[in-house]
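Written below as structure tokens is the structure these notes are about.
The complex is shown incomplete by one protein chain, all other protein chains being positioned as in the whole.
Here is chain A:
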């Protein structure tokens, strides 16, 4: 069989395209396929990365938000102040430009995170030691408050008193930390 594009070289690639239910048989040579960009799907394993898949996932977003088209247009125009990336650029690349993008595109991102991480949108693992100093203390406070509440519910007042004291001294140390000009 001869290539249907150049009518010169033998056709080495045969495939069936189905676009909107319309079937087309294509028989072309490798050179024409490359020129026409049809090779994309044959590169298969190599170039078809997670980012392609992710981009597909992200591009689907507007379909689900059809009820309110004005917000889509607006959100797609939003630009990250850190790296000038727009959300539509992100959907194409599947990768963010900088750390600030997470804050900038927060609203669009949550449904994506949910789908990628089986419903999760919040981190509950490791916190960096130095940078996360404040976060560490706040998390510890939250934990203590919960324990205190549990203790009161269980009527374990001795334990509750201990927890209350611990909480107070922690509050004090946070305050002092701020007054001490801790910028991190």
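Here, a contact is a pair of C-beta atoms (placed from the backbone, for glycine too) under 8 Å apart; a residue touches a chain by one contact, two chains touch by 3 or more; residues count from 1.
Throughout what follows, contacts and distances are computed from a predicted model.
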Look at the options "Protein-arginine kinase", "proton-translocating NAD(P)(+) transhydrogenase", "Phenylacetate-CoA oxygenase" or "sn-glycerol-3-phosphate transport system permease protein UgpA" and return the one that UniProt uses as the protein name of the missing chain.
"Protein-arginine kinase"
For the chain not shown, which residue from A:113, A:137 or A:152 touches it across the whole complex?
A:113
Using the touch definition from the top, which of A:13, A:78, A:127 or A:141 touches the missing chain?
A:127
Contacting the left-out chain: of A:83, A:152 or A:167, that is A:83
Pick out which of A:1, A:93 or A:161 touches the chain that's been left out of the picture.
A:93
In the full complex, which bits of chain A touch the chain not displayed? Write them out.
44-45, 50-51, 54, 82-83, 85, 93-99, 102-103, 109, 112-113, 116-132, 135
